[in-house]
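Note that one protein chain of the assembly has been removed; the remaining protein chains are unaltered in position.
Let's look at subunit A:
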Amino acid sequence: MFANYLIGLREGLEAALVVSILVAYLVKSDRRHLLPRIWAGVALAVAVSLGFGAALTWGPRGLTFEAQEAIGGGLSIVAVAFVTWMIFWMARAARSMSGTLRGQIDAAAEGSRWSLVVVAVLAVGREGLETALFLWAATKAGTRESVGTITPTWEPLLGAALGIATAVALGYLIYRGAISINLTKFFTWTGAFLILVAAGVLAYGIHDLQEARFLPGLNDLAFDVSDTIDINSWYGALLKGVFNFSPATTKLEAAAWLLYAVPVMVLFLLGVRRRQTRPATSSTKTAGTSVPSHS
């Protein structure tokens, strides 16, 4: 039960984080009217994942291993592109939030509305297929007839559902924390945090493509700490869920992580500094609680 709980938590966490930050941003910047688009994107991704997973579980055809990995890996890389876009979009919008340019910014947000949907779809859908297959397998475990030592049990589904619920709850807590801090801090912390998340997603996508042999070097490891950090422990699940940390990382994965995280982080921090030199921030909300989001 606990193991299934951790899988649910791990798979759900990253999507919950990205979505909660996106929602927090829209709420803080008074664009609540855009929220339905986020929820529509999430709902679409969940529906497609579940439907796809059901078809593959019960339908007459399954996906080849290579196709599954190519979809997962390809989606990951596209998701990185969109999350990166989102980070800089939020930062750019924040810079000129002094009020005078309000109308223009809203126009930009309107124009980007489909991008917001795409971010939400990708954040949820990327791990969605894998999670859906897992959930349907758990459902099967509850509905099957007993064969040999295997008896039907709803425990796995319950565990997985609780794990996903925990991920959503954590996402909500981050949202609450993020909503109560001032806007400058919000962008700095969430932006930097999302860059690390995106770097992890990119590395994970590279790993998927290596498994399907679209990319070489699957067995060329940069480091292997799987004896120290167990992916099935609660902290392993958190590390994997938040940063896509893999205890056995290939050299290509590590290189992709660095090549993405370092330059993007530098660009981002340079942008932050430039913003801070101007007294542009109009948000007067004071920091009530500190930010837990980078844990």
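As a convention for this text, a contact is a pair of C-beta atoms (placed from the backbone, for glycine too) under 8 Å apart; a residue touches a chain by one contact, two chains touch by 3 or more; residues count from 1.
Assume contacts and distances are computed from a predicted model.
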item	value
The complex's invisible chain, by UniProt name, from "Branched-chain amino acid transport system substrate-binding protein", "Sodium/pantothenate symporter", "Peptidase M75 family protein" or "Zn-dependent protease"	"Peptidase M75 family protein"
Options A:I38, A:V118, A:A160 or A:A198, residue touching the unrepresented chain	A:A160
Residue in contact with the excluded chain [from A:A54, A:V78, A:L173 or A:L238]	A:A54
Contacts of subunit A with the absent chain, listed as residue ranges	1, 3-4, 6-7, 11, 47-48, 50-56, 58-67, 70-71, 130, 133-134, 137-138, 140-141, 144-147, 149-150, 153, 155-156, 159-160, 211-213, 218-219, 226-227, 230-232, 247-248
